[in-house]
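Here the complex is missing one protein chain, while the rest keep their positions.
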Amino acid sequence: MVILKYLLLIFLIMTAFLAINFKEVLVSIIFLSIFSIILTTLYLIHNAPDVALAEAVIGAGLNTAIFMSVISQVREGKNSIFREDD
Amino acid sequence: MINNFVFVALFLLGFYAILVKKNLIKMVIGLNIMEGAIFYWFITLTDRGGTIPIVNSSQVVTNLNDPIPQALILTGIVIGASTSSFLLTLIIELNKFTSSTNPDQLGGMIED
Amino acid sequence: MNTSLIVLIIIPLATAFAIPFIDVFSNKARKYLVVLSTFVELFVLIIIILNNYRYILNGTLFLKYYMGNWIPPIGITLGMDMLSLFFSTMITFAMVFIVIYSIGFIGHHEGKYYVLLFLIWSAMQGIILTGDIFNMDVFLELLLITSAPLVAFKRNKEGTEAAIKYMFYGTIGGLFVFIGVVLVYYNLGTLNFADISRNFNSLSFFIKKMISIFFLLGIFIKLGIFPFHFWLSKAHSACPSSVSALLSGVIVKVYVYVFIRLFWNVIGFEVLIENGLDKVILVVALISSIIGHIMALNEDDIKKMLAYSTVANLGMIIAVLTLNTKLAIIAALLHVFGHLLMKVSLFTTTGYLLQFTPGHKLEDFKGVAYKNKLLFVGFVVAVGGMIGLPPMIGFSSKWFILKAFINQDIHWGSIIIIVGSIIAFVYYIRFIIYGFKKTSIGTPDKFRLILSVFYRERVVTDIAIFFAVAVIIAGIFYKFALIPINGAAEMLQNPYIYVETILGG
Partner (left out) sequence: MSRTKHVITVIVLSLLGVTMLVALNKIPNQFEYANSISQHIVNNAVKETGSLNFVTAILYDYRAYDSLGESTIIFGAVSGIVLLLSRKTLPVSSHGLSFIVKRTFGMLTPFIFLFSIYIITHGHLSPGGGFQGGVILGAISIIFSIVYGSEFDYKRYTPTTKTLLETGGALLFIGLGFLGILFGGNFLMNMRFLNMGEGSLISAGSIPFINTVIGFKIGAGLAIIFYSMIQKTFKEGVDL
């Protein structure tokens, strides 16, 4: 169990680092939800099921959905963001 | 010792994202990482290696984990979710006026 | 066990929840609900004051309320002592008039505006009355997330940018306060103010210093003190005038209350003196005051200038508080009261005057005095208060502040305050001078037709003039304001009263 915890901690820091420094915003959002999922398992290891459930539902579920809907409406660069066809 | 290191590393990673990153959405991701770091650190501080704070009948179980930090963190996670969802709405709103999500035209976080 | 404490918090909360509920059925009922609940809240507060009038006079008022019948260290307790009574009355009076002003200024078609206004009101009452550190953190977060949409209310570029900056700074401030709460719970095991202050000294020197540093960081970010004051001028100027009056005048005072409650009742000021932090706070606050004045000087947009003068006055209030003598606390509380009245009257009057000017800049202020003479007199009265002319309250509060500094013979502090007032004199007077200048180009009324969008003109002017008159009345009869302030200063000087009444009772 302890090795799993340390392994997950290394993964945690890696996903956080990648979530921030990755070029593509879409991929960094995926890394953010992986960050939440790893956090959920860590909470389970620390015997905190309520927090794990909340983190899973809100971190992985809700945040990803809201970030994705923001990504779909926000366009970098010149073209207006509301053209429907692209 | 390890938990303090993880907390400091993640907290500053998020702080770095807010200070340096160009894309506003990356800054909100940094904010989420900072909050996740604090909550995980609070759990590891008060983890006595006890069992899950749920009993199946009214006999007193001695070695239980501390339930209060879990209640505080649950409230914190929901606060973090609503603040970041409101921040993202502001980013959508801002995007109507400037076609890029670059905080520099915001005058940046530091200079006025 | 008096339920009037919880009723004070629940009335604005219930109205905030009820407004969308009633909107579904009939959209005219909202007007009456809004006005009705402001006066019911005012009525409840007046009942509280009248009921224990004797205690208030001799300064020993203390109302307790155990949430859900749990005894203090376990459950959440609400406590109203003299300090909370003073802040609660100040905020309730200011909010009643701000709500009526925004009925005239914003009108009724903005349903969600009043929902957020009442949520802010209940959040402020919740912070002032709570006796639990995590509960205060939750309500601070509520205050942040409900005031940010009002900053972005105009939905133009500056408004959204200011709201994004406001949210980032506010959330990071909230995170530092939460780290403080985590450290307090980890080391002491309790979350109740009285319980924390009872065994706060049992901690080691290093942990006490760390906890106070984290709380200080969080509060200073929210107060907009020197290194973190960048967001305040944008946030307080990019919103409609009724919202900036609310932000600059009232919400900032709640953070001053949190600063006082945390560092006098919970942590105890000796801890700050012990680890030398109070000198640091004094220096940083005075620097912030001077920088606020200087930045206001080279700012020609009137609303940004008023926001910077808020930064300056806040620096002054925090600096005077760190002297920790009875006179210093009285001076600070009087200046909080004075600054609230003057800042709200300034923003309400400019809110009306700015509809005649094409922009907020100094040049556009030409010939504004002739639009509404009475209102411009109100503007001049409020400016006189900010500078510190005798009949207004600004004079008496600055007088007390200077006396507090001189008694402690920190003369460089009083010099900085005097220099600040002189700079304030310069940057306020230029607006009055421009106001009286005759405008050569066309009839200014041309602007008035385009921009005047007021729902009810009379309400806006009456409230603005009322606040200006209040500045004068408070200045002359400031002795009445001193009654609760003396009681509050007494209670802060010996915090064990707070601990005994909550835990002993």
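We call the chains A, B and C, going by the order they appear; numbering starts again at 1 in every chain.
Everything below uses one rule, namely that contacts are C-beta pairs under 8 Å (C-beta built on N, C-alpha and C of every residue); 3 or more make two chains touch, one makes a residue touch a chain.
None of these values were measured; they are calculated from a predicted model.
Trainee: Report, in label order, the displayed chains that the undisplayed chain touches.
Mentor: Visible chains that the missing one touches: A, B, C.
Trainee: Decide which residue listed in C:76, C:283, C:459 or C:503 touches the omitted chain of the complex.
Mentor: C:76
Trainee: Would you indicate which residue among A:12, A:25 or A:54 is in contact with the undisplayed chain?
Mentor: A:54
Trainee: For a quick check of understanding: of C:104, C:126, C:292 or C:351, which residue touches the chain that isn't displayed?
Mentor: C:126
Trainee: Could you pull out which residues of chain B are in touch with the chain that's been left out?
Mentor: Here the touching residues of chain B are 1, 4-5, 7-9, 11-12, 15-16, 19-20, 22, 45-46, 48, 52-58, 60-61, 64, 66-68, 70-71, 74-75, 78-79, 82-83, 85-86, 88-90, 92-93, 96, 104.
Trainee: Kindly note down the residues of chain A that lie in touch with the hidden chain.
Mentor: Against the missing chain, chain A presents residues 49-50, 52-54, 57-58, 61-62, 65-66, 69-70, 73, 80, 82, 84.
Trainee: Write the list of chain C residues that the hidden chain touches.
Mentor: 1, 3, 6, 10, 13-14, 16-18, 20-21, 23-24, 65-70, 73-76, 110, 112-113, 115-116, 119, 122-123, 126, 132, 134-135, 138-139, 141-142, 145-146, 148-149, 152-156, 183, 185-191, 206-207, 210
Here, only the chains that are shown with their structure count from here on.
Trainee: Round to the nearest whole Å and give the separation of the Cα centres of chain B and chain C.
Mentor: So the centroids are 28 Å from each other.
Trainee: Using the average of all C-alpha atoms in each chain as its centre, how far is it in Å between chain A and chain B?
Mentor: Distance between chain centres, rounded to whole Å: 12 Å.
Trainee: Among the residues of chain B, which ones contact at least 2 other chains?
Mentor: 91
Trainee: Tell me, which parts of chain B touch chain A in their complex?
Mentor: By the definition above, chain B touches chain A via 2, 6, 9-10, 13-14, 16-17, 21, 23, 25-26, 28-30, 32-33, 36, 39-40, 43-44, 47, 49-54, 65, 70-71, 73-74, 77-78, 81, 84-85, 88, 91-92, 95-96, 99-101.
Trainee: Quick check on the complex: what are the chain C residues that touch chain B?
Mentor: 134, 138, 141, 144-145, 148-149, 152, 155-157, 160-161, 163-165, 167-168, 171-172, 174-175, 178-179, 181-182, 185-186, 191, 230, 233-234, 295
Trainee: Tell me, which parts of chain B touch chain C in their complex?
Mentor: Counting only chain B, the residues touching chain C are 15, 18, 24, 27, 31, 34-35, 38, 41-42, 45-46, 68-69, 72, 75-76, 79, 82-83, 86-87, 90-91, 93-94, 97-98, 106-107, 109-112.
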